[in-house]
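Missing here: one protein chain of the complex. Every other protein chain is in place.
Let's turn to chain A:
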Amino acid sequence: MNNDDTQDTETSRPQTPSINSQSYAIPTTYSDHDSIIGDADAEDTTSSSSEDDGDSNEVNSGSITPMDSQSFDAIDSIITDEFNENSTDEFLHETLSLSKNIRTIDNGNDIPPAMVDIPKQIFESLSHAIENVDFSETLALQTRISGTINFKSLELKDLIDKTQGRLQVLNQRYETGVVVSRKLKENLDYSKRKIDEINSFLGTEYPIEFNEARDKILERHFEDND
């Protein structure tokens, strides 16, 4: 019963592996398969092959064929006989089939191989191959570049904001400065006119005092300059 289920799962696997099937084609070693199968239980294998694939006896194609899966099934049946107590565990069953194959490759090493979690090992080796790279230096470099750009961007933004504020203040001060400069010009013109009037009045009315005072002021002016 369990053998039949295993056969169904084995035969329902995709026959085209992800890697080139030609490179993984089992070479013409079907005599060995046959011997193993013959040693185990010829009736089970022949019955299963006749039930599943009646016309798949062409085993010399050089690629994975349904006959190959039948061979797997035959080996599985052997292992099932040997490890009968674990026959209900399908996952363990599959693991043991691979272990049996390894033992077969080792030319009759009777020590049973240790329990190896093949999917875990494959996953770990794949993870090791993919995650072996160290992007920390690159990430540090990128972080440094990003930090530098951010710092410069913030500095530029701060300067732009500050300059815009200063330009607005200067614009207002220019508006007031124009008014102030007009008023200043008016004051200066007024003062100039008044001073001319005073000078002319004092020069005509009090010429001696005016000249003395002017000389005194000019001398004081030069003394201050010295």
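Basically, a contact is a pair of C-beta atoms (placed from the backbone, for glycine too) under 8 Å apart; a residue touches a chain by one contact, two chains touch by 3 or more; residues count from 1.
To be clear about the criterion, contacts and distances are computed from a predicted model.
Student: Could you tell me which of "Aminomethyltransferase", "Exosome component 7", "Biogenesis of lysosome-related organelles complex 1 subunit CNL1" or "DNA replication complex GINS protein SLD5" is the UniProt name of the chain missing from the displayed complex?
Tutor: So the chain that does not appear here would be "Biogenesis of lysosome-related organelles complex 1 subunit CNL1", according to UniProt.
Student: Which residue from A:116, A:180 or A:218 sits in contact with the chain not drawn here?
Tutor: A:180
Student: Please identify, in ascending order, the residues of chain A that touch the omitted chain?
Tutor: Considering the whole complex, chain A reaches the absent chain at 19, 23-29, 32-33, 36, 71-72, 98, 101-102, 104-105, 107, 122, 125-126, 128-130, 132-135, 137-138, 141-142, 144-145, 148-149, 152, 155-156, 159-160, 162-163, 166-167, 169-170, 173-174, 176-177, 180-181, 183-184, 187-188, 190-191, 194-195, 197-198, 201-202, 205.
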